[in-house]
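Of the protein chains in this complex, all but one are displayed in their positions.
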Amino acid sequence: MADRTPPTGLSRELIALRAAQELEPGSVVNLGIGLPTLVAGFVDPSDEILFQAENGILGYSGISDSEFDSDLINAGGQPVDLVPGASFFDTADSFAMIRGGHIDAAVLGGLQVSAQGDLANWYVPARGGGSVGGAMDLAVGARKLIVAMAHVTREGESRIVEACNYPLTAERCVDVIVTDLAVIDVTEHGLILRERAPGISEAVVEEWTDAPLIIPDDVPEMSL
Amino acid sequence: MADRTPPTGLSRELIALRAAQELEPGSVVNLGIGLPTLVAGFVDPSDEILFQAENGILGYSGISDSEFDSDLINAGGQPVDLVPGASFFDTADSFAMIRGGHIDAAVLGGLQVSAQGDLANWYVPARGGGSVGGAMDLAVGARKLIVAMAHVTREGESRIVEACNYPLTAERCVDVIVTDLAVIDVTEHGLILRERAPGISEAVVEEWTDAPLIIPDDVPEMSL
Amino acid sequence: MQAEVFDTPDSAVADIPDGATILVGGFVSAGTPSNLILALKRSGQTGLTAVANNIGLGDLLDELCEDRQLAKVIATFAIRASGTRSSRFEAQYRAGEAELELVPQGTLIERLRAGGAGLGGVLTRTGLGTMMAEGKQVLELDGDRWLLERPLRGDVALLKAWRGDRHGNLQYRLAGLNFNPVMATAADLVIAEVEQIVEPGEIPPGSVGTPGIYVDRLVECEPVPVRWDG
Partner (left out) sequence: MQAEVFDTPDSAVADIPDGATILVGGFVSAGTPSNLILALKRSGQTGLTAVANNIGLGDLLDELCEDRQLAKVIATFAIRASGTRSSRFEAQYRAGEAELELVPQGTLIERLRAGGAGLGGVLTRTGLGTMMAEGKQVLELDGDRWLLERPLRGDVALLKAWRGDRHGNLQYRLAGLNFNPVMATAADLVIAEVEQIVEPGEIPPGSVGTPGIYVDRLVECEPVPVRWDG
């Protein structure tokens, strides 16, 4: 597979925009480090989505342009602005919130997602060591888990696989996969293609997906 | 035994006063409901003893004479005054403090104490049901456990026994027993009589103690 | 994530079903949702399980026994050690009409916390070698023995706070916290009575005792004066 050229799909920003569309108005959402942090920039303020940062903030609105305050950051270390009605708490209370099922949705990055919805996103075997952060707790605790990632690695390998060969973050945790090529639902029947990126055909998505993919009739293009 | 007349020892107030003398200056102390709550009235303010109430206060000074505020009570429901530097916290944090060994001493009431320092103080078999409150956590968690109680029941039975026949609060937890008749240390060698109440002889203490009691030479009277 | 604001405590508790398990915040007189308890009495649900620190100790929970609404109580204080004063609950318990599960206070709060925090249980020394250990699993780890205590949750939680906002954020006063913040995390439907409803942002972010996402319903009421005289 590595000798083929991967198709050009959505930019990182557009993946974030499409992931943002998965969030329900009024819901409580945690954004993982990296691409997912961009999601905060693409929600409609009138939807009153409340962002939780696992370092102890409920109710930040996005990345701040104000003067940097080292005590007011999200889990990615970025400065944030607060909404009226925000609150602070310690890590124990924050993960009680996450693990206890009080977060409606989390958007996490991914290295691999399996056909059963297993997620691998914290450990690159070639690099070792790793950084797990709050990913395992979010994967287990969030009511809906959205993985936002590139569909294919730089080396041309699909990140959507029959079974993960990277170490797992959690088993059977992913609900939706948003990539530069497609939106895919993880269901009890298997992976179902819901939308294609503009200009990307069903066949291309299938070609770059290394797991069985159910393709309904007339899969629409994303509206971005 | 029930046909003998128990000796007249210290009043409840004097038991509390004597128990107060067991507290180290600067220590953090929790007082159980009933007789132990009286202890707060007998400490020297210059000793800077900090009282913890398990309902979520660190640093109350004693029972308050001010207007009753239903949100400012100790574990016995009594109104309290705060010292400068007091703090409030919830029950989870309060019992983390207690169970985690951060309380220097607790003074609890007792129904029975055994020769091994087992405590029974929450369940009267004849009445059933019971109220356990924080007693089991305090018995397990406090670094030093002082039991303040009448030496003998109204029916004339010793509360200091070879083995408790009342249901236990915790095993091997008591360090010191302060009664109307004596101060007794619970040690690995057994119960040791440390002091007698004024006018109470070693023989009287021994007579009303239903457990082996080590009586050193020249046991002093309490200085109250 | 707006909390629904109700006009009366009665309307806030009206749809609680018979047989519900209800977590009741408060410690004796402090932080106790007495308006909601009295509304529950007027509402008349039966077969309820109440989880609370205390019953019959100056709280109004015992009022629910007048019409036998409580099938079971899970508490730390329930039966007074001295028989000089008795509660309605005590009478019903003794008559075999109501069940009692007595739980050490530090264990009760950890079981509730586990229920709210997605934990399967905690290991404690509290209760080892006592009646509280009966029927429970004991783990021996590195030579120490531990009692396994399992999570506890409610269908409903009734809380009392000082101030609340439309997001559901709650601010407590003095020792009014006690069981309230943890109970807020451990029930499917969380109803809070507050002395005052304020605008979002009026409670400083560092003074929020219960973040709004835990609270479903808010009702503003004058607190019911309660005092325990021992």
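Note that the chains take the letters A, B and C in the order they are written out, and that residue 1 is the start of every chain.
The rule is short, and it goes like this: a residue touches a chain if its C-beta (ideal position, glycine included) is under 8 Å from a C-beta of that chain, and two chains touch if they have at least 3 such contacts.
Predicted, not measured: the structure shown is a model, and the values here were computed from it.
Here is the thing to keep in mind: the chain we left out touches A, B, C in the whole complex. Across the entire complex, the residue among A:Gln21, A:Asn55 or A:Thr153 in touch with the chain not shown is A:Asn55.
In the complete complex, the hidden chain is touched by one of A:Gly130, A:Gly156 or A:Pro216, namely A:Gly130.
The hidden chain makes contact, of the residues C:Ala14, C:Leu119, C:Ala133 or C:Val198, with C:Leu119. Contact residues of subunit B toward the unshown chain are 26-28, 48, 50, 58-59, 82-89, 95-102, 140-141. Residues touching the missing chain, restricted to subunit C, are 110, 114, 118-125, 139, 141, 144, 146, 148, 150, 172-174, 205-207 (touch as defined at the top).
By the touch definition given at the top, subunit A reaches the unshown chain through residues 34, 53-57, 68-73, 75-78, 88-92, 95, 98-99, 122-124, 127-137, 140-141, 167-171.
Just so it is clear, only the chains that are shown with their structure count from here on.
Distance between chain centres (mean CA atoms), subunit A to subunit C: 37 Å. One finds 56 Å separating the Cα centroids of subunit A and subunit B.
Touching of two or more other chains is recorded for residues 113 of subunit C.
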